[in-house]
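What you see is the complex with one protein chain gone and the rest in place.
Entry: chain A
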Amino acid sequence: MTQAMLSVKDLNAYYGKSHVLRGVNMEIMPGEVIALLGRNGVGRSTTAKAIMGEVEPKGEITFKGQPISGLESYQIARLGLGYVPESRDIFPAMTVRQNLILGIKDMRHPGKHTVDQMLDMFPNLRARADNLAGVLSGGEKQMLTMCRTLMGDPELIIIDEPTEGLAPKIVHQIGDVIAEIAKTGVSILLVEQKLSIALRIADRVYVMGHGEIVYSGTPEEFKTRDDVRAEWLEV
């Protein structure tokens, strides 16, 4: 049996006194694209944050067999786990190119992508390469954040709500970009609310409710489960 890329067992997390994650279990295999679905406030983003150490995790998180809870964020990143946060966090006072350069973890061992290749892959960014990142549109910022993380050669990327606040046409583009990234063999954990995008690119979906995983299956299986959709996703 192949080892899971990321394995989360009985993950709990708290915001002050409120118990947000109540025993989350999930596995991501190498090369897999997983969509983590659920209504607002059920703990999807918190799961991402707990894995990345932004929120203190209680439970077992292993990446490529190595426990990562309690590590510094840079140590987690250096193991090959990339994170594209919901807040995007581009560096606004730097150019697009400079943002990409900062995605490289170590200049002595640059990753497989060069800045130029990245700009070739994403013509929107090419046109803006020497503009300050702060003036980009929301969609462009999202693309930049994903590309910047790719520059560090991650084996798994956690992408948190990439389409939040974007126009429908852009949402579709972002979906294409994520599919494109997946083709390069990178595993992806996509925290997403929009079913269209999730079902289009995911190999498997997890649905969260009340701080735990309440359903897991392939997109095809999921499409037949109107009950899951009604109980855990529809508003």
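In the analysis below, a residue touches a chain if its C-beta (ideal position, glycine included) is under 8 Å from a C-beta of that chain, and two chains touch if they have at least 3 such contacts; residues count from 1.
Everything below uses one rule, namely that contacts and distances are computed from a predicted model.
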Name of the absent chain as recorded in UniProt (options "Phosphonate C-P lyase system protein PhnL", "Sarcosine oxidase subunit delta", "LIV-I protein H" or "Aldotetraouronic acid ABC transporter membrane protein 1"): "LIV-I protein H"
Residue among A:39, A:78 or A:225 that touches the chain left out of view: A:78
Of A:52, A:68, A:207 or A:228, the one touching the omitted chain in the full complex: A:52
Contacting the left-out chain in the complete assembly, out of A:10, A:56 or A:89: A:89
Residues belonging to chain A that touch the chain removed from view: 52, 54, 72-74, 76-78, 82-83, 85, 89, 91-94, 98, 101-103, 105-107, 148-149, 152
